[in-house]
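All protein chains of the complex are present and in place, except for one that has been dropped.
Take a look at chain A:
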């Protein structure tokens, strides 16, 4: 048994890692992903702490065996990876030695068991201990907070690629593997089903026997298809996730299969046994017997008899699950504990060498590598795409095949998102050729479901509508080549059903197109719900217009305490009597059956009025039927246009794709940036020009610092003086000009025109103003300059770069 159960740890690791890594490493991961569900090893996912789980899942790093250069090196630039990827720290070296020692002892003590999966090679071909490939990380996406959506995310990212040798994990020592293909489903499934059926057979009545025989035949067929039972049963190795009970209200431990994101009970038959477990802290070997799958395993990792730990580390032998959980919970505590325990314990797990995983919102939305993922099932294939990846909005397609080789397509289901025409799901049955389109609310024609075999008009089709959106309350319209049936709801005239029979189209000699030559209507049947405001005898339940026969049949609603209902039939043929006068109405034109004979309905006048009314109604009904036909044409045209255009809508909150929002956001960013620039300017570094003269990167010497300070001060002094001089110069220039002007005025005063004089006077007053201002500025500058100088000096003394050196001199 044990032998059977053994193994492939690497695969598991690989999966983990893949989960952790994002797009760049996608390739490698694919390799590692593995196969059937026969399983062995476990990484411990302590508890449910989703945070934990999530951290773990996201944090796993891949280690790749060197010999198997699965990783497409060209895609991973090893040189860009942090140094921790390509080297081992002393502590890690130590750990590897410990692991090696552990592994030797293990193989010595348990020679029957498969070698441990301890130190796979990473992408840089450096051996790393598996636990150090795990790095708990908290991601900013709420979807990753709970195990189910988180594992779904991971499984979306993983792609399954069969191992070359399903029996051998890619480990250094066992490099060569024979390429071998195998089918996915274990036969175990089959047998058990069969047994169940045997059981059922005994219990079931004879009447079920036929059914049973049918199923048996199917079983046989399946069995044939499947060929022989899986020869690898129990030999395959798999990695999966164990979530231990305790934290975050997880009532009991369970497994998660990383490839499918399904959770399984620990008692599930698919899991044949566990070889070893690890988390980011420690590594445990299962010492329990797995004769009955995992059903009787006890997941108390603190029990050294059942679980042989590798490191004494943080996990004390008597450690209970909850304690373990707490440890896992808090990284800070962990680190503290680590520090403490290092002193008294022999060895502790070194921190993870893996870089922290970063998932951008883009990548998160893309989910799968390149935004596309194909999952193959027995007789079915599921393809997934990221939203907006396909320009027709396709996000998912399920293809169901008839045979195992997936050559004959049975049906296709396509899911769409963000389509402008609100198309949500397209279901195509390849056998019957039936297409069914489903729409979300919001289609311009209120369409909900459209099923058809052909987009040509007047063919078999069913359209269902969101009746609350439609003014006429139409729920459904069914068409065949010669009929159209409409179902209504919630109408004020209580119409609930209208059925139209068409006759064959009459060929017209004129060159009219199909639209002006509609199919002739033979019969219109309309049904009405009970109108409580009318007595039953006057409330029509059904009326039939036999258009060709010129007859109208009415059936009234049944009275509460009766079993028969009144009927009336009108012959609307217009006839002429012997004298050539038109017969308006004769008693035989209306045949009535009345449950309770009434007097006024016997009157010809009443019958005549009813008939006139019905004739008008008939015209109306024909018109409405004709409009329905037009509407069908219109919808078909619209659908074709929509299918051709397949426009996608973009939410206004989607600032990445929505152009307007994008512009707005960019404008906002620009404003922010400018604001920032202004702030930076205001905080100009007064020492920068002087520091720039010094050789970069070197520390200041005291001498340099003092010189720096002096230079800065003298420079500032010079600038103050320059400024004073500038003001002085302007002042003098202005004064001189004024004097000149005054002189000129005195000389030419006699000849000046009044305008010139005005000009001169205004110039004088302005010049005087300027002079006064300049005078004030100069005075003020003189006053302030020493203060400014002192302020700078003070600042320099306090400058962090200079303070050490300058202080001494002060």
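Keep in mind that, in the parts below, a contact is a pair of C-beta atoms (placed from the backbone, for glycine too) under 8 Å apart; a residue touches a chain by one contact, two chains touch by 3 or more; residues count from 1.
By our rule, contacts and distances are computed from a predicted model.
The subunit not displayed here is recorded in UniProt as "Dynein regulatory complex subunit 3", chosen from "Dynein regulatory complex subunit 3", "Integrator complex subunit 9", "Achalasia, adrenocortical insufficiency, alacrimia" or "glutathione transferase". Of the options A:206, A:533, A:563 or A:750, the residue whose C-beta touches the omitted chain is A:563.
Contact with the omitted chain, checked across A:396, A:585 or A:738, is made by A:585. Contact with the undisplayed chain is limited, among A:80, A:108, A:202 or A:600, to A:600. Although one chain is not drawn, its touching partners on chain A can still be listed: residues 558, 561-564, 584-585, 591, 593, 595, 600, 603-605, 608-609, 612.
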